[in-house]
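This is the structure I have questions about; it appears just below.
Here the complex is missing one protein chain, while the rest keep their positions.
Entry: chain A
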Amino acid sequence: MIRAVIVMNTQGKPRLVKFYDFQPPEKQQELIRSVYGVLSERADNVSNFVEADAIFGPGTQLVYKHFATLYFVFVFDSAENELAMLDLIQVFVETLDRCFKNVCELDMVFNFNKMHMLLDEIIFGGQVLETSSEQVLKAVEEIAKLEKSSSAISLVPKSVSARFGR
């Protein structure tokens, strides 16, 4: 089972946090900090796996991927395959990329509710639900269409993101 999905930037600031077993906010912060502590010490060109039983309890592992200014971290237990989780991160990022066209950190900050929506279509209750980014996008578009019918919605235009881009 997947225990948590964490997206944070390279300074350790959380951008998306989802625990599939409830954790109180204070505990969440502590876990995020510990994860960041581990990740920030890891060099490039090493494996993407970290044994996380010191942080999340026995038998847990985390897989992370570093994209530009962001870490994508999936925490899971022995019922999942490490390499497959790595690919699931890929699925998530690909989907984001398709959704936001060249996704950057700012997109995530401003649209983190949409991120949650995407993630909910990929992982459901800690289990992998869908691994095709096309299918995920289709599902999300359907929701968006329906939502749009009641209200006009637009994503953050690139111009805004660009203004705040670092």
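As a working rule, a contact is a pair of C-beta atoms (placed from the backbone, for glycine too) under 8 Å apart; a residue touches a chain by one contact, two chains touch by 3 or more; residues count from 1.
Basically, contacts and distances are computed from a predicted model.
Enquirer: Which protein name, taken from UniProt, belongs to the chain you can't see among "Ribosome biogenesis protein WDR12 homolog", "AP-4 complex subunit epsilon", "ER membrane protein complex subunit 2" or "Alpha-1,3-glucosyltransferase"?
Expert: The chain we cannot see is recorded in UniProt as "AP-4 complex subunit epsilon".
Enquirer: In the complete complex, the non-displayed chain touches which residues of chain A?
Expert: Touch with the absent chain occurs at residues 1, 13-14, 16-18, 20, 22, 24-26, 28-29, 42-43, 45-51, 53-54, 79, 81-84, 86-87, 90-91, 109-114, 116-117, 120, 124-132, 134-135, 139, 142-143, 146-147, 150-151, 153-157, 159-160, 164, 166.
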